[in-house]
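Scroll down for the structure; my scribbles are underneath it.
Note that one protein chain of the assembly has been removed; the remaining protein chains are unaltered in position.
Moving on to subunit A:
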Amino acid sequence: MKLKSYLAAGATALALCAGSASAQALVYCSEGSPEGFDPALYTAGTTFDASSHPIYNRLTEFKVGTTEVIPGLAESWEVSDDGMTVTFKLRQGVKFHSNDSFTPTRDFNADDVIFSFDRQGNPDHPFHTVSGGTWEYYGGMSMPELVKSIEKVDDYTVQFNLTRPEAPFIANMAMDFASIVSAEYAEAMMDAGTPEMVNQAPIGTGPFKFQAYQKDAVIRYLRNDDYWGEPAKVEALIFAITPDASVRYQKVQAGECHVMAYPNPADIEEMKSNEDIVVMEQEGLNVGYLAYNTTMPPYDNPKVRKALNMAIDKQAIIDVVFQGSGQIAKNPIPPTMWSYNDSIEDDPYDPEAAKAMLAEEGVTDLNMKIWAMPVQRPYNPNARRMAELMQEDFAKIGVTVEIVSYEWGEYLSRSRALDRDGAILLGWTGDNGDPDNFLAVLLGCDGRENSNRAQWCHEPFEELIQKAKVLPTQAERAPLYEEAQVIFKEQAPWATIAHSVVYMTMRPEVDGYVVHPLGGHIFNQVGLSN
């Protein structure tokens, strides 16, 4: 066994060396270690980059570079007229990978789909507790309440029965947690007494086969030559785990990796002027905001909120906090998302008018708290600094600000309280490219005392998003969301601050890389030219 793996390893090394002339191995300098390789168990983007994108497929997929949902392992799907059942027609002839301890005896079929979801949703399923499964994303997307049952109609037809019509369901099926794992492999590993191998030595249907992982150092993949879709352009994919951004940049310059994630914003200018480096950029699917507690006076008055919004110099925040790697947000959803209402005018930056508006509403000598997160997030690289800038802005209109902060866990839990004092800095990164994932989660009535930090519940807005949620087509839903954004702007439960800009840095020989708005780093379509 050992000899065998040594031989195999030697052969790979030889293949890689021999192949270097035709540039066969793509090296990606990633920012951290994946938590594991079964995407349903985890929530981190770093984990999804290493698991769901190279190794697995889903029933539906996001077209790379867009939030458009396209067929994946399901060739087509049909939603019943009442919206309560969704039937997927599965692709035939799809092969699972094999490894040292497993060779599939059958192609992908309905059993794998049922297994992949049942283990997450059914507490009695033998795999429900394997690898300490908490199925955060499945729960987070309200799937347990949404999915009543999953039925196998035949080997290549699966029917999901829902408890209510839900338009974003199809997009949910393209999310990482919905990756399809092999039921046959899981059973084999369960029988061998090592069910956790499903997570540690993953088997999927994706464009790359998992080869090896050394924690905090390197992950290796080989091209899946039996891939059902367009095969990957490189023979091998290697993740060189490199936590420090400056070091990643050095590695790209030295040719030790081809592509790197998350450059330092401060390095972008230099990178752009470097001829040996290509920098790509796109707006991230996220939003950073300041949420007022709309249940507490004086913030229960939309005019007061509006006045405060007008006092914030957003451009200064973009320049100082984002160092240019961000853009001003005027809507609660990012511009790359469908139904983004571009006709909305942002609140002007006008301290004088803001001051007058506050006086009109009888608000004088206001003392407010601004909560600043203790951690760096994609939508807010430095909340403390942002809060300080707002403190200065608000001082100009006679509002005294006290900045408060807690440890991250405390921050998240205390900020949910209905009687939370003042306004809070937070943000959101989209999961499935659906506006519902922003507007309902962050501003819907059900989200109060949880993800709706403004504690905002506004009947006309709520009606629109509830109606849009159950309409079947994007064309019917989009106008409702556009209108909802108008109401949002009038009512101003938040000051929308910024959408970050995501940068990718790579060497010029990298060919075909596309920045994905959902944030993943995807390499099946990437090649290397000489």
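Quick notes on this one:
Throughout what follows, a contact is a pair of C-beta atoms (placed from the backbone, for glycine too) under 8 Å apart; a residue touches a chain by one contact, two chains touch by 3 or more; residues count from 1.
The criterion applied here is as follows: contacts and distances are computed from a predicted model.
Within the choices "ABC transporter permease subunit", "Copper chaperone PCu(A)C", "C-type cytochrome biogenesis protein CcsB" or "Phenylalanine--tRNA ligase beta subunit", the name that UniProt assigns to the complex's undisplayed chain is "ABC transporter permease subunit". Of the candidate positions A:407, A:463 or A:476, contact with the hidden chain is made by A:407. For the chain missing from the display, the contacting residue among A:35, A:187, A:281 or A:421 is A:35, taking the whole complex into account. Only one of A:151, A:244 or A:319 touches the absent chain when the whole complex is considered: A:244. Checked against the hidden chain, the listed residues A:61, A:136 or A:483 yield one contact partner: A:136. Take subunit A: the residues that touch the chain left off the picture are 2, 5-6, 9-10, 12-13, 16-17, 20, 25, 27, 35-36, 41, 43, 131-134, 136, 139-140, 196, 199-200, 212, 214-218, 220, 238, 240-244, 246-247, 250-251, 253-254, 256, 406-410, 412-413, 416, 426-429, 441, 450-451.
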